[in-house]
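Every protein chain of the complex appears in place save one, which is left out.
Per-chain residue numbering starts at 1, and chain names A and B are given in the order in which the chains are listed.
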Amino acid sequence: MAMLEVTQLGISFGGLRAVDALSMRIEKGGLVGLIGPNGAGKTTVFNMLTGVYRPTDGGIRLDGENLVGKTPHEICRLGVARTFQNIRLFSRMTVLDNVKTALHHETTYTLAESLLHLGGYRKKEREMDARALDILEVFGLAEKNHYTAANLPYGQQRKLEIARALATSPKLLLLDEPAAGMNPQETGELMETIELVRKKYGVTVLLIEHDMKLVAGICEYLYVLNFGRELAQGSPAEVLHNPEVVTAYLGE
Amino acid sequence: MKKLFSPGRRDYTISFGIVILAYLVVQAMILTGNITSSFKGQLVPICAYIVMAVSLNLTVGVLGELSLGHAGFMSVGAFGGIVATTALADAIPFAPLRLAVAMAFGGLLAGIMGVIVGVPVLRLKGDYLAIVTLAFGQIIMNIVNVLYIGRDARGLHFSLLEQRFELGEGGKMIINGPIGVSGVSKLSTFTAGFLLVLATLLLILNLLHSRTGRAVMAVRDNAIAAESIGISITRYKLLAFVVSAVFAGMAGTLYAMNYSTVTAAKFDFNTSILVLVFVVLGGLGNIWGSIIAAALLTVLPELLRAVNDYRMLLYAILLIAMMLFNNSKLKERLLAGRHREVE
Partner (left out) sequence: MAFLNNLISGISLGSVYAIIALGYTMVYGIAKMLNFAHGDVIMIGAYVSFCATSYLELSPLLSIVLAAAVCTALGVVIERLAYKPLREAASLAVLITAIGVSYFLQNAALLLWTANPKSFSSVVGAGSVSLFEGGLIISHVTLATVAACIIIMIALTLFTGRTKMGTAMRAVSEDKGAAQLMGINVNTTISVTFAIGSALAAVAGVLLCSAYPLLVPTTGSMPGIKAFTAAVFGGIGSIPGALLGGLMLGVIEIMSRAYVSMQLSDAIVFAVLIVVLLVKPDGLLGQRRNEKV
């Protein structure tokens, strides 16, 4: 059984059919790309997978468990984490606290312990610090743990967002245009980091990307979306030479 | 392990430093007789306003939602506390303990009201949320204004709109509609106020530096992202709002127990606004800023007594001037100069 199974997924906004009859299967440990021209409905798919939008029809199952109708925070706890196209950090909090916030359900203590700083408070806060720093280390952000998130340079903000998503210990990580706005060197580093993260944390990755070099470089399988419908799927080599895909991207 | 920078410690040091120092100075002034009676009369209200400001800062600064009805919770705490002390007058003769129990009860009632108000209100956003908190504040004031509670040998009696009960022999009205409460024993002391401020600071600062506090701030900074990492927006919004209400309730009890007469109109929209002014001038999310702003602005009209007729006018002008200065290029330049010196 595939880890993520999407069947005949569709959503309408008023009269607009944003996504229609989309089916996807992603195996555990896979690195899959979701590509397509602007406005094809890629981010809408992410929003349905994470419960931000409720699909009009179709099903989403993660390891057999139904995700449709669940709230975003419930879906996160079932093992789906994501980043956003327009970066969404906790901008006034420190880098460290951004990641520690994502450990919210990982290491817990009660409200009473929060108010009184008694019981497991100290020990568990230290555990969280250590775990958060471990993750930040992978992204080269450990030294900047006390920076306010908003003060990081753009590329590092993108990395911090991925680090924060990883801190929730997801089975499936959704990356929405992780390389957007990065220069070729930063993109290269990012590709290495994604590979590293996949091995180190054993996480399955689905990413939306426009940078074809990145997509062809690391994705094992691609789904192409156009006007909300699947246009093609297959290995990067197959898909990127598919004349229909080329037409969709470049026009007639 | 890498060295961790903790900005939290500074908050604790400054907040507690200010409060304890101020307490000692004022106590010394009282002992040496260097204190005017009008200032002395303001000590308990100052403590109550500090607790109000710190608690409202939790909603406005930390959670990031504008509340214009905080005085409503103060009112619930005030009248709840009065009912509790009157009802417990025989059971707990020791006044400080009775005050503590009354505060706990006032806080609990305000907390319950916090849930009742918070559940619908927190579904709204921005200015709409603000106007609904204002509406709830007005409703609470209106209802307390038509509340009649009396006590006699048979127990407590309640009614709304008009007094619908007869008190038995030796019975006493506790809350008498628009006339409010009169003849309350003044249980609040400066030391009690000081202790409440300390407890509030400790609990709220602890809360901010915990997983719960981080979750609340995450919701403030970016609700959608917070949800995406497993944080329930509703839960943490409500939690911050209710905790804030509980402390406002305790401040209300403290405040009411300082006067022999209290009416519902004391906790109106203007009081909510007054506390909001403390929070904004002290700095959103800045706990010790709230403390200083609440204390200074409560004393300020007293300090302006020399220009008696014009003092409220001056107060208004100072308030506008401070807001303009806070957001001006002049302040930026001054701050920039200071930073250069530090480096």
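As a working rule, a residue touches a chain if its C-beta (ideal position, glycine included) is under 8 Å from a C-beta of that chain, and two chains touch if they have at least 3 such contacts.
Remember, predicted model here, so these are calculated numbers, not experimental data.
Novice: Could you tell which one of B:M113, B:L134 or B:L196 touches the chain left off the display?
Specialist: Within the whole complex, the residue contacting the unshown chain is B:L134.
Novice: Pick out which of B:I20, B:L97 or B:L161 touches the chain that's been left out of the picture.
Specialist: B:L161
Novice: Please identify which residue in B:R10, B:K40 or B:R123 touches the non-displayed chain.
Specialist: Only one listed residue reaches the unshown chain, and that is B:R123.
Novice: What chain B residues would touch the chain not displayed?
Specialist: So the residues of chain B touching the unseen chain are 60, 66, 120, 123-125, 127-128, 130-132, 134-136, 138-139, 142-143, 145-146, 161, 178, 224, 269, 273, 276-277, 280-281, 284, 309-310, 312-313, 315-317, 319-320, 323-324, 326-328.
Everything that follows uses one rule, which is that only the chains that are shown with their structure count from here on.
Novice: Measure off the straight-line distance from the CA centroid of chain A to the CA centroid of chain B, and report it in whole Å.
Specialist: 42
Novice: Quick one: in the complex, what on chain B touches chain A?
Specialist: 1-2, 4-5, 7, 203, 206-207, 209-215, 217-218, 220-222, 224-233, 239, 285
Novice: Can you list the chain A residues touching chain B in their complex?
Specialist: Per the stated touch rule, the residues are 50, 52, 71-73, 76-77, 81-82, 84, 88-94, 96-97, 100-105, 107-109, 111, 113-117, 121, 125, 128-130, 133, 142-143, 145-146, 164-165, 167-168.
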